[in-house]
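A short worksheet on the structure shown next.
The other protein chains are all here in position, but one chain of the complex has been omitted.
Coming up: chain A.
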Amino acid sequence: MIRVSDGKIGGREFFAIIYSMMAIRITNSTPNLLLDSGITAAWMMPLLSAAFLLGPLLLLLPLLKKHNIGLVDLLYKLTGNAFGRLITLALFVAIFSSTSLNGRNYADIVTTMYYPETSVLLIMVVLILGASFYIAHRGLEAVSRTALLVVPVFMLTSVFLIISVASQLNYYYVFPIAGSGAGTILKDSVAYSAFYGDIILIGILYAYVRSHGAFRKAALWGLWVPAFKMAVFLAVYVMMFDYPAVQNIAFPYHHLTRMAMIGTVANHVEAVFLALWFIGASLHFAIYLYLSAFLLGKVINYREFEYLILPLAGIAVVLGMIPDNHLQGEQWRKLLLEVSSGLFLLLPVLLWVLDRFRKKAKP
């Protein structure tokens, strides 16, 4: 077993990692996907997605405890070498393509909203090859400590942002309560549950977490806290911009920070949010790069997987530059989401069934 660093990580650090993987999704174009399908009821969808994922997560937790190995090793053990390798490859493709597509999305936000004259390539290079690679390169312990350091700040600033726009909100705008209808909402919540699928994926780090109790607690909190944050922000977007205008805004979070005001004097506070958001984004991609490298290392049986982070970061930048604009990437992203939602929802069920079956077969 490869030891990334000397010590294992604790529950709080692990929660911080999960939080920085998932919570930042409120700031990219994820809300646009949800608002398009849920309209005024989009805020329910993250909660429903999280509820759908809770079942698979609760199936996975005892399995991890029983075998006391990470998700990838569990896959190899239960599904056999070839199948395990294939599923690990699928996981790698899901997470790595989302890294590069999302990376492009973030670069587009920066060029559209803040730095119109900087090239997308430069921002991709600085964000992924620069900041994120550097953080990921330091190893899991450094990543988790960084996360623990900044996550409380993100949580506080989110609350602060909502307070500073509260006076401009009208809660009537979230009606009609069912938005596009209960059927559509349920269906799309399943399809988009990959937004919280990370909670299954981080099972691969099981062996690095100090105890099962810490893992379980962090995973459960890491599922509902980001989902709840997403729900609150989606509701705030609707209450701020109202339907149908909210569906037309490309990056609602960044418009929200522009609308935020502290008293009457400071009404250009978006720079503060931009700086913090950029730190959050680098951390987010650092974790994704690290996990991609970890999975790829398992697939190709390369133990020193940390050497893979740099080439992967480079490939992520190159792949991210392929779409001409961020809306072209959006279609790919939607497809990727639906496929990986299925993967994350069904994988724990498959493992659980296999575990049962083997126990009976081997008396």
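Worth pointing out:
In this text, a contact is a pair of C-beta atoms (placed from the backbone, for glycine too) under 8 Å apart; a residue touches a chain by one contact, two chains touch by 3 or more; residues count from 1.
Simple rule for what comes next: contacts and distances are computed from a predicted model.
Per the UniProt record, the absent chain's protein name among "Integral membrane protein", "Multicomponent Na+:H+ antiporter subunit B", "MutS domain V" or "Spore gernimation protein GerC" is "Spore gernimation protein GerC". Contact with the undisplayed chain is limited, among A:E117, A:E304 or A:D324, to A:E117. Touch with the chain that is not drawn comes from one residue among A:P56, A:G103, A:G179 or A:P348, which is A:G179.
Touching the chain that is not shown, out of A:H268, A:R303 or A:R358: A:H268 (per the contact rule at the top).
Although one chain is not displayed, its contacts with chain A can still be listed: residues 39-40, 112-113, 115-118, 122, 126, 130, 168, 170, 172-173, 175-181, 240-245, 248, 255, 258-259, 261, 264, 267-268.
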